[in-house]
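Every protein chain but one is kept in place in this view of the complex.
Every chain is named by a letter (A and B) in the order it is written, and numbering of its residues begins at 1.
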Amino acid sequence: MRTSIISAENLSKHYKVPVREAGLKAATRSLFKRSYKTIKAVDEISFQIEPGEVVGFLGPNGAGKTTTLKMLSGLLFPTGGTPDVLGFQPSRRQAEFLSQITLVMGNRSQLAWDLPALDSFDLQRAIYGIPRGEFEKTRDEFIEMLEIKDLVKKPIRNLSLGERMKMEIVGSLLHRPKVLFLDEPTIGLDVTMQRRIRTFIADYNQRTGATVLLTSHYMADVEALCKRVLVIHNGRLLFDGDLSGLVDRFSAFKTIGVTLENGYGNFSQYGEVLNQEAGHVTLRIPREKTPEVTARILAEQPVDDLTVEDPPIEDVIEKVFAQNSAEA
Amino acid sequence: MLKTITLIWNYLRIGIANELQYRVNFFIQLLQSFIALGTGLIGLWLVFSHTTTLAGWTQPELLAVMGVYILVGGIIQSAIQPNMQRLMDEIQSGTLDFALTKPVDGQILVSIREFRFWQLTDVLVGSVVLTIAVIQLQEQFGPLQALSFAVALLLGGIMVYCFWLMLTTTAFWLIRIWELVNLFQGLYAAGRWPVSIYPNWLRLGLTFLVPVAFAVTVPAQALTNRLTSTTLPGALGVTILLMLLSRFIWKLGVRGYSGASA
Partner (left out) sequence: MKRYNDFYLTSMKIAILEQFQYRAQNYFYMVGVIVEPTIYLVVWSTIASQQGGSVGGYTPGALAAYYIVWTLVRQMNIVFTPYGWEDRIQHGRLSMELLRPMHPIHYDVSYFAGWKVVMILLWIPIAAGLALIFKPTLDPTWLQVIVFLVAIWGAYLVRTMIYAVLGLITLWTTRVSALFELIFALELILSGRFVPMTLMPGWVQRIAFYLPFQWTFFFPINALVGKVGPVELLSGLGMQLLWILIGVGIVNIVWHFGVRRFSAVGN
C-alpha cells in the first residue's frame, strides 16, 4: 500500500535539438542537411515523497530541476517513467488534479499587471470555484500573515519585485492546494523578503500539512525550509536524503577557526591556511584528522577560542558538481 | 563613408545567415507574397467587373500601381520596418544604450542592423507584376521613363524611411507608440489605389503626413507618363526636407534619452 503522495520511477525527459556551426557557409549547408543531438534533460530519476514533507531540489542551472517539476505538474510528458501525484497521472491534467496543486515559477506572473492584486485574487476564486466565505477567510488570513493589507490595493505594476512575489504566492495558494511546486520562488529578492517568503511557506506547510517541492540554487532557501534534499546534476539524481547527510557524505573537510591570545604563529604545519589576520586564523583540514589537529593546536598554541565547522554547503555542492562534471 | 558601407555589408551578411537557417521560411514567404498578390488581383478584378476606369486610371495602369505597392512594401518589410521595430523595442526597454555607445553614428546603426532577407520575395513579385503591367500598357516606355521611375522610387523610399524614423523616435517621449505605428501601417494600405481617388483632405494627409503618395503613386505616375515637370523636383525637395527634419528629431530624442531603468 503506497503512502507516498508524489512518486517518480525512472523518470526521464529527452530532447532532440538541431546543431549547427557558425558562419555563412555552414548556414547554407544546413539548408540541405540537418544534424541532431539528443539532450537528456532528466535521466532516470526515482524518488518517493510522503505527505507533508518539504523537499528541496538542488542543482545548478540546466540540471533538470524545472523539467522535473513540469513533469510532476502535468506540463510536460515524460519520455520515460510514470509519475504519480495525489493518485493522479499528472499528464492527464484532470480538473480534480489541477485544483489540488499549484506551480509557482519565480519569473512568470499570473496576476493582471495594471490592477490591484485583490482583483486578480477574485479571478482566482472564480477559476477554482472556491466558495466565497472560505475564499475570503483564506485570503484575509494570508494578507495578515504577510502584512500586505495596503499593498493589495495597489496596481501590481507599482509594486517592487519582492512585493509582487508576495502577491504571486498568495494568489497561488488561495485554493489551498495540497501539493506545492515552487520553482525558484525567491529569485531576485533581497534577503529580508526571502526570509518572509520562506517563513510563510513553512507556516503554510505546518498549518495545512501540504507537501512542498522546492527548487532553488540559493542554499539559504533549502537550508531554511527543507529537511530532505534531492541533488540533481546533468539530469541525474546524485543524492537523496537529509541535508546534514549531504555534507557528511560529500565533504571531506572541516574548517577550524582559531582565535589567539597574542600574536600569530605558523599554522601551515597543521593544514591549509584559508585566512590569517592579527589574532585569528582559519584552517581547512581533512575531516578524519580533526581530533588530532585540534588537540595539537590546543596544546601548542596560545588559544583563546577554537571552533570546528562544516564548510559552507555551497562549497560542498560545488565540489559535488565539479566531481560529477569531471566524471561525466 | 567606407566604414559605413563595410558595416552595412556585415549586418547584411549576418542577417542573411540568420535567415538561411530557416530554409522553409523562403517558401512560406513566397507563398505569402502570392496570397497577397492574389488578393490584390481579385480586388482589382472585382472593381473592373463594375467599371472600366477608376478616377481616370485604366486596368493595366492600376496593375502598375499595385506592382509598385507590392515592391515598395517588400523594401519596407525587409529593410525599414524590422529596424524601426527593434528601435522601438529598445527604447521601451531601455536597452538602446548598447547601440548608442558604439563608435558608429547612432542613427545609421539603428537603421541598418536588421535585414529580413526572405521579405525580398515581395520585391520580386512586385517587379514581375510591374513588368507585366508595363508590357500591357503599350505606351511609350524608354530609358527616360525607367530613369524617372527609379528616381521616384529612390526618393519615395528615403521619404518612407525618414517618416518611419520620426514616428519611431516619438517613442523617446511617448514610450508606448505601438498603436500609433498600427495606425500608420493602416494608412500605408491606402497606397494600393492612386491617391487621386481620395477626398482632398485625405489626399493631403497621404502626401505630406504619411508619404504614401510619394512612395507608391508617384513612381506609378512615372511609369504611366503622368508626371508633370514639377513632380520630381518637388519630390526631391520634400525628401531633403524630411531627411533634415528626421535627423534633427533623432538628435533631439537621443539627447533626452537616459534609459528606462534608474
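The rule is short, and it goes like this: a residue touches a chain if its C-beta (ideal position, glycine included) is under 8 Å from a C-beta of that chain, and two chains touch if they have at least 3 such contacts.
Small disclaimer: the values here were computed from a predicted structure and weren't measured.
J.: Using the document's definition of touch, tell me which of A:P18, A:G87 or A:G129 contacts the absent chain.
T.: The missing chain is touched by A:G129.
J.: Where the complex has a chain not shown, which of B:I28, B:L144 or B:L204 is the residue touching it?
T.: Residue touching the chain left out of view: B:I28.
J.: Looking at B:L20, B:L54 or B:L242, which residue reaches the missing chain?
T.: B:L54
J.: Kindly note down the residues of subunit A that lie in touch with the hidden chain.
T.: With respect to the unshown chain, the touching residues of subunit A are 70, 73-77, 91, 93, 95-96, 98-99, 101-103, 108, 110, 112-115, 119-120, 122-123, 125-129.
J.: Under the stated touch rule, tell me which residues of subunit B contact the chain that is not displayed.
T.: Residues of subunit B in touch with the missing chain: 24-25, 28, 31-32, 35-36, 38-39, 42-43, 46-47, 49-51, 53-55, 176, 178-180, 182-183, 185-187, 189-190, 192-193, 197-199, 202.
By definition in this document, only the chains that are shown with their structure count from here on.
J.: Nearest whole angstrom, what separates the Cα centre of subunit A from the Cα centre of subunit B?
T.: The answer is 51 Å.
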